[in-house]
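Here the structure comes first, spelled out in structure tokens, and everything after it is commentary.
Subset of chains shown; positions unchanged.
A, B and C label the chains in the order they appear, each numbered from 1.
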Amino acid sequence: MDVGFLGLGIMGKAMALNLLRSGFRVTVWNRTLSKCQGLVEHGASMGETPAAVVSKSKYTIAMLADPNAALSVVFEKGGVLEQICEGKGYIDMSTVDADTSLKINEAITNKGGKFLEAPVSGSKKPAEDGQLIILAAGEKELYDAAIPAFDVLGKKSFFLGSVGNGANMKLVVNMVMGSMMNAFSEGLSLAGSSGLSQQTFLDDLGAIANPMFKLKGPAMIQSSYPPAFPLKHQQKDMRLALALGDENAVSMPVAAAANEAFKKARSLGLGDLDFSAVHEIVKVTGSSGEAK
Amino acid sequence: MDVGFLGLGIMGKAMALNLLRSGFRVTVWNRTLSKCQGLVEHGASMGETPAAVVSKSKYTIAMLADPNAALSVVFEKGGVLEQICEGKGYIDMSTVDADTSLKINEAITNKGGKFLEAPVSGSKKPAEDGQLIILAAGEKELYDAAIPAFDVLGKKSFFLGSVGNGANMKLVVNMVMGSMMNAFSEGLSLAGSSGLSQQTFLDDLGAIANPMFKLKGPAMIQSSYPPAFPLKHQQKDMRLALALGDENAVSMPVAAAANEAFKKARSLGLGDLDFSAVHEIVKVTGSSGEAK
Amino acid sequence: MDVGFLGLGIMGKAMALNLLRSGFRVTVWNRTLSKCQGLVEHGASMGETPAAVVSKSKYTIAMLADPNAALSVVFEKGGVLEQICEGKGYIDMSTVDADTSLKINEAITNKGGKFLEAPVSGSKKPAEDGQLIILAAGEKELYDAAIPAFDVLGKKSFFLGSVGNGANMKLVVNMVMGSMMNAFSEGLSLAGSSGLSQQTFLDDLGAIANPMFKLKGPAMIQSSYPPAFPLKHQQKDMRLALALGDENAVSMPVAAAANEAFKKARSLGLGDLDFSAVHEIVKVTGSSGEAK
């Protein structure tokens, strides 16, 4: 199977490598072309432009940094649009908003191509291990055709219907994640301020224990927030999720309170740290707060 | 080893049975004495009063419904206080507030006895399977002596220091649980109102997946809230946790927002349903909420 | 002084009449031209199109229903743009968002005209009485030229600097107003549920008494919400104010909580009532909410 792959950042490189290892013939492209070298050593071909990759591939997967990069790769000179056509598919696995997806979808389908948005849950490690969760939406036929690739890249994939649903589902999950992070930080702070062991609190979560608390908790106790998912991106996702709720008149007071906490953290310059750095504004730092 | 066991409700019965099966010699008591029969058939002795149980046991475990029951069993005629003395221990595994624990602790230690509060995480099933999590606090020597019993009753036990810490740790965990339930309900509601599949949302939680969401989610989608942990008790715990935070000047806006949502649910008469019934006030029921 | 006046709704008609009475020569236009008749009887001239009005006037004031109307009157065939030119001014007193103002400003100034946004605080009665508060922003020279008219229309006018500031100031004030309405509704509800007289609560506000509470309070006690400022517009303003806060990383948890309450009211179909109808979701309606 001939597939294209655009974008060889941390995630994309690991994903393309997994495809190669599973026997796919992969043509790769990256804005800094030299980054293709590692993949070529593992058997990949290289395309000079996104268009060149598309011309050689049944379908092309993109894994790009942000909405701007996702748009450029499609619309710019030498971009995907120049070669996409009937019989070819384009699968954007970048995390972008629904509007960006819809714009790309319109351009691709106007040329007769098929489009799928397919954002993922999971970061570096799951990408390397082929353990991502894939939230696809768009052209069902293309989804079915891509299943062999998705089976390599992820442990699960979902088809969510029309374009935009993938982006929105990711927003909803990230919103819950952000509220949970705040709830967790409040619990850690209350435990600490009440003379309880924060470590025991971590060990004692029972039915609410989850991988995120397990991973981030010990670092948070140490006031350490190495950026995995930057706080400013988390806050942006909460803002967008709340806006989605506003459109549909869904009242979400807990998410709103969490959003304001992230915003406070952002105002204090913590936006580039991990989103667990919201703990910095939750935990008690003063020494004069006794109840009177 | 001779141990006493007071209180044979759903939890207590399962726990006493596990002790018997593991070779403990157990003397049981229950306010409705006829409930002892099932345990007697498995080899337990029966005491006519709490005092009678204490007189025959090295240490006595209690698993009672609420603070009032916990106080009665100690202070009433025929209660624990009449026989507790140097060399004997009393372990209250009921869920009570720190004040109740402190009151019992004072009375027991004044008589020369040793006291341990040891509330648990987990309900019926973990009790039957000996998979509870035990949060003990008080007399360390008694904790050490009780470890063989705790190993039978639970999968983990913690010693948290002075009396009151067990009760407070349970409050902190329940507070986080309550905030998470609200965050989850908001996510479910937003998914549903945005035209996304709620079931896919459940399948797609990745690093924030946890046993509580997995257990309650499918029922919540069906608007079903069979009471496992009643909403009015959850709200009471959030209130107490916020009060604990107030004492220590810990600002917890997410827990406060969640508490108000539970309170709203209570005001609508949902207090006796499971705490997941907060979903009833989060989910969108109207049909006229489009943004204008 | 020759001034134009576009838009003769409830507000606009009262304002134009005040100008006539104070000796201004006014040329009026309204989409439904027949509405001009009342003003003509008081001495106004009539223009067939916005452009016709502009051609005859030193500066033209507009008072239109919403951003769409404000844009149409400028950009459509026969619109303001066709006749605006150096030496002429255009003053939009409609309530619109900053983006709409900026768009109109750009078009007007490209033609050499001068532009002022000048939204007002106050509704029908203050308009009739010439007691509006005017928040002007844009071309200072035009502001100075318009002061004689502003003195007729309002009791106070402010010059706030560059275009957009008028719209934003109105958002900030409305945001505080929305939070206050929620705070007030909570107080009313708590008084009622605690067995206190709601009327005495109204009489007893001391240093926080204000015209809004005085006007809306008695009706709210009667569950009456005749629409003066529709709830859906209030909620929209809170959303926009929170978005403005997000841009500037201002954390506003009280406004966020109030916004979610308005959103809940919207989801229950109360969007067309007065914004005081948020009281419907705050007040306690159930009978089974006693604390346990």
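Basically, contacts are C-beta pairs under 8 Å (C-beta built on N, C-alpha and C of every residue); 3 or more make two chains touch, one makes a residue touch a chain.
These figures come from a predicted structure and were not determined experimentally.
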Full complex, copies of the single sequence (shown: 3): 4
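To be clear about the criterion, only the chains that are shown with their structure count from here on.
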Relative orientation of copies chain A and chain C, as a Cα rotation angle in degrees, nearest 5: 180
Same-site or different-site touching of chain B by its copy chain C, using the half cut: same
Chain A and chain B: spacing of chain centres that average the CA atoms, whole Å: 38
Inter-chain centre distance, chain B versus chain C - centres from mean C-alpha coordinates, in Å: 54
Sites on chain B at which at least two other chains make contact: 253, 257, 284, 286, 289, 291
Of chain B, residues touching chain A in the complex: 121-122, 133, 135, 156, 158, 160-161, 165, 168-169, 172-173, 175-177, 179-180, 182-184, 186-187, 189-191, 193-197, 200-201, 203-212, 215, 241, 244-258, 260-261, 282, 284, 286, 289-291
List of chain A residues in touch with chain C within their complex: 239, 243, 245-246, 249-253, 256-257, 259-261, 263-264, 266-267
Complex contact set, residues of chain C against chain B: 232-233, 236, 253, 257, 266-269, 271, 284-289, 291-292
